[in-house]
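Up next is subunit A:
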Amino acid sequence: MPEAIPSTAAYLMLSGTLFAIGLVGVIIRRNMITVLMAVELMMNAVNINLVAFSHRFASLEGQIFTIFIITVAAGEAAVGLAIIIQLYRLKSTINVDEARSMNG
Partner candidate 1 sequence: MHVEYPKPRWSDKFLLLDMLEGLKTTFRELFKPKVTIRYPEERLEPANRFRGMFKFSFDRCIACKLCALACPIDIIYIDVHDEQREVDGKMKKLKVLDRYDIDVKRCMFCALCEEACPTKPKSIWLTTKTYELATYDRNDLYFNMQQLEYWEGRPEYAGLPAEEPKPVIAHDAKTIGGAS
Partner candidate 2 sequence: MSPELLVFAVIGTIAVAASILVISMRNPVHSALFLLLTFLCVAVLFVMKGAEFVGAVQVLVYAGGIMVLFLFVVMLINVRHLPDEKVLSNFWKGGFAVGLAVFILFVTLVRPGVYHDPVPSDKALRSTYTYRHRKVKNPDGTVTRKLIRRGKVAGNSEAVAMALYTDYLVPFEVASLFLLVAMIGAIVIGKRELSASEEENIPAYMLERSETEHEIKEAMSA
């Protein structure tokens, strides 16, 4: 059976693109909420990767791990947003560069 079009490689390229965009977002943005969103974006890129491989190798592991990643993303979002709220209460800003009092 020939591989269905679009190929797994296309999915991997898309996933890589999204991951790179997310990475750029994490590095260049100063707004903490946007940074967190970029992290979610990277997680989604990984999910695409896993699902594409799951289809490619006809095994369910990829989908299972996607579900776990979604779980982790939910937890991460909750904790991260709690941290953002606390930071906003303390410093009344959500600029990443401001959170450096441990910086010495």
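Selection rule, in plain terms: all candidates are chains of the complex that A comes from, given by their letters.
We take it that contacts are C-beta pairs under 8 Å (C-beta built on N, C-alpha and C of every residue); 3 or more make two chains touch, one makes a residue touch a chain; residues count from 1.
Model, not experiment: these values are computed from the prediction.
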Notebook entry, point to check: For subunit A, which of 1 or 2 is the touching one in this complex?
Noted result: 2
Margin query: Touching residues of subunit A toward candidate 2 in the complex: what are they?
Written below: 1-25, 27-31, 33-34, 36-38, 40-41, 44, 47-48, 51-52, 54-60, 62-64, 66-68, 70-79, 81-86, 88-89, 93-97
